[in-house]
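Rather than the whole complex, this shows some of its chains in their spots.
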Amino acid sequence: MEAKKAMNSLTIMTEIVLPNDTNTFGNLMGGRLMYWMDIAAALSAQKHCNAQVVTASVDNISFENPIKLGNAVHIEANVTRSFNTSMEIHLKVWGEDLTQQFKYKSNEAYYTFVALDPNRKPRQVPPVIAETEEEQKLFEGALRRRQLRLILGGKMNPDDAVELKAFFTNKD
Amino acid sequence: MEAKKAMNSLTIMTEIVLPNDTNTFGNLMGGRLMYWMDIAAALSAQKHCNAQVVTASVDNISFENPIKLGNAVHIEANVTRSFNTSMEIHLKVWGEDLTQQFKYKSNEAYYTFVALDPNRKPRQVPPVIAETEEEQKLFEGALRRRQLRLILGGKMNPDDAVELKAFFTNKD
């Protein structure tokens, strides 16, 4: 299966925060944002593998700044690396107050999708070619994040998570 | 008021066609698409003028290819020219079947927005700097399209529509 460039999976989504997307403070609800991110990530994954995909997991997401009613929501999604039948997608989210020309970070996240064939069985996806420095950093980190996912899901012994351990040690 | 580049107003929106967006043939309803286009165009207009905006008019839209359930909808919106307190936005819409790597044109359209101040009165917007050849062509055509809008709205005498007349003659 021929490898594909990471940048070819770039998906850009822009939404506006409408009343029904907000909590009682008039800010975008976290759940509504995760819904949009899921769609942006699914489109990016489909662009990479040209197959139907389903959400397998979502990594830890931290919401930094509230996005206000009437503001724009910008989501950028990109495949970082593939693992046989799954793909990790990196998402960056900003809010923007267009009348005040004020753009602010909301969060960054990783979603994992699995490609399915028409019989709903997982199918092979192309490897990812990481070209830019940022793409390479995301590509390398993907291994470590996957180990954390497997440990948290009870599918890997912490002892075997070599890259994750190195990461914790490097920080010492 | 300082002029701003056309390209700075570029707004990219990506949506997925969900069941409730479709007619009985499983294709995106025209009305649902016009709703998304209105939001993309409003965001582009706001980017240009940094003010609240309202839809003033929509030009003739022709739907060329149906967009299918589960396909991606790509909308690109750009300010082409401004007229004192109003802005014309050019929109291009494609559908994409990601599993078959098949991208097809849906339509092209022009929406006009008016900028409002906090008291809901029309306010001045910056002129547009058209740089690329396409931007310049859109900038020039904007005058002719505006004359057609005014004539159709009963606000201009066909005789005074100099650019529009020239266009009809050129085609002879």
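Note that the chains are named A and B in the order they appear, and that numbering of residues resets to 1 at the start of each chain.
As a convention for this text, a residue touches a chain if its C-beta (ideal position, glycine included) is under 8 Å from a C-beta of that chain, and two chains touch if they have at least 3 such contacts.
What you see is a predicted model; the values in this text were computed from it and never measured.
K.L.:
For a quick check: 2 copies are placed, so what copy number does the complete complex reach in this file?
P.N.:
Spelled out: 2 chains shown, and the full complex contains 6 copies.
Here is the rule we go by: only the chains that are shown with their structure count from here on.
K.L.:
Between chain A and chain B, what's the gap in Å when you average each chain's C-alpha atoms?
P.N.:
Centre-to-centre distance between chain A and chain B: 31 Å.
K.L.:
Give every residue of chain B touching chain A within the complex, in rising order.
P.N.:
11-16, 39-40, 42-43, 46-47, 50-52, 72, 98-101
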